[in-house]
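With one protein chain withheld, the remaining protein chains of the complex are depicted in position.
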Amino acid sequence: MTTPWIATGLSDDLPCGGVMAGRWQDTQLAIWRSASGQLSAWKDRCPHRGMRLSHGFVRGETLSCIYHGWVYGLDGACKHIPAHPALTPPAAIRVEAFVCVAQDGILWLAPAGALDAPPSLSGLRAVRSISLTCGVEAVLAAEPDLSGHDMLRGAVNLAGQMHDICLLAQAKPDGITLHALSDPRADPVHVSRWLEALRRRAEERVAA
Amino acid sequence: MIVLYDYVLSASAYKVRLMAALLGVKLQLEAVDFHPGRAHKSAAFAALNPAGTLPVLVDGDLILTESTAMLVYLARTSCAKWLGGDTAKAQAQVQQWLAFSGRLAASLGMARLHDMLLYPGDINALRHQGHAALRELEAALTERRFAEQDWLAGDTPTIADIACFPNVVLSQDGGVSLDDYPAVRLWQRRIRSLDRFIEMPGIHRLHELRAAPVQV
Partner (left out) sequence: MIASQVLNEWYPVAMEQQIRAGQRRDTQLLGMPISVALQDGVIAVQGPVRTFPVILRFGHVWTCPGTPAHDLFTVPEADQPGRRLVDVGVVRVKCSPLRAVENFLDIAHFPFVHTDVLGAEPHTEVNRYEVQIREDSDEVWATKVTFYQPQAAKSAEGGGQTEYMYRVPAPTASVLYKTCPARPGEWDVIGIFVQPLSEELCEVWPWMALFDDVTPQADLIAFQQMIFVQDRSILENQLPRLLPLDPGMEIPTQADLTSIAYRRWLKKRGLTYGAQMVAA
């Protein structure tokens, strides 16, 4: 059974010390990178009072919740409760973790226990993410040069030259987000503008 | 001292408060009971600004009622590098962003006033327009990043960034999330990390900028 890896963003969009919102199917996650570069993906909910951890802040190798400052370590266990500084937090206070891996410039997510690596996209360069209010079907209908389902691939014409494009689809409640890679010779500005045009065509189809 | 007729929850007034703080300029803040008192619509206030809007900046006999004009004035009289480059092209780009900031106020800003302070409005249309504006901002910031540029105009922050920042960073107050705009997310964080940055309600302090304190 292959691991159901889902792309959630570009690695460059999450610098060390940063935290962002991510999603694996219907599960909202807080994705963060420690000062030393360690990636973590946790259910986006602090066990204290349910505040989204993606609104939190990173200090060193820990993520703290913005509400009461509860500090969590890389193992997902609560290390410190500012209201009770002398207390060692009970082991039961921990967050549920997913697996997050950076590969080929993409942040990949899978449920805990994933054994294999994400699909290889070596030779391609990550360009940007773009969110659409339509589904993959509308994108494929708008761009006949692409094929696939969760991973759309094809060769497209950018400023008169053919380039390989790969779009990793991530389901969202109101549409999809595509994480785009291209062959490294493509000018990223052309790729970005081609994506904007693709979005317009795909969303117009649905609106029509 | 420059006087600013102010309201703590106004994104436009905050543009000016923020610019002044970043410049190290002291403002005399005069709080106006915008909500619930609607004092900005009173006859007394109309004598100062017939349009009945906030903020209003007064410096001697100069009265300004547009927040972007206030940014220009503060930068020009204090630290001109915040105005952006001297060339025609650079100045035009700054003007383009100042004009764009009006669209952010009209969409994201009005969605926020609707959701938070019960202003009337077609909330779905406002949010849709807000997302459209954010998409444009995301595309522009993405291309800036490809050129290894962190700011909207030029290689240092300018009034273009300050004019656009408040309505963008407060967008979730009006039901518009920034989760789908990574370049915008990184840009707003950069602004919040600037020396002498000040927050307003709805913008949390970046606690990560301060090392974990030693407990007393």
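First chain written, first letter: the chains are A and B, and each begins at residue 1.
By our rule, a residue touches a chain if its C-beta (ideal position, glycine included) is under 8 Å from a C-beta of that chain, and two chains touch if they have at least 3 such contacts.
All of these numbers come straight from a predicted model, not from anything done at the bench.
Q: Report, in label order, the displayed chains that the undisplayed chain touches.
A: A, B
Q: With the missing chain put back, one of A:37, A:50 or A:123 would touch it. Which one?
A: Spelled out, the listed residue whose C-beta touches the missing chain is A:50.
Q: For the chain that's not shown, point to the residue among B:41, B:76, B:196 or B:210 touching it.
A: Of the listed residues, the one touching the omitted chain is B:210.
Q: Given the contact definition stated above, which residue among A:6, A:66, A:168 or A:181 touches the chain not shown here?
A: A:66
Q: What residues on subunit A make contact with the chain left out of this view?
A: 44-45, 47-52, 55, 66-69, 81-85, 87, 92-93
Q: List the subunit B residues touching the unshown chain?
A: Touch with the absent chain occurs at residues 7-9, 31-33, 35-37, 39, 115-118, 172-173, 175, 201-202, 204-205, 207, 210, 213-216.
To be clear about the criterion, only the chains that are shown with their structure count from here on.
Q: Calculate how many whole Å lie between the centre of subunit A and the centre of subunit B, each centre taken as the average of the chain's C-alpha atoms.
A: Centres of subunit A and subunit B (C-alpha means) sit 29 Å apart.
Q: Report the residues of subunit B in contact with subunit A in the complex, numbered from low to high.
A: 139, 142-143, 146, 177, 179-183, 185-186, 189, 204, 206-208, 211-212, 215
Q: Where on subunit A is subunit B touching in the complex?
A: Within the complex, subunit A contacts subunit B at residues 9-10, 13, 15, 17-18, 20-21, 55, 57-60, 62, 64, 66, 69, 71, 85, 128-129, 131, 172, 177, 188-189, 192, 196.
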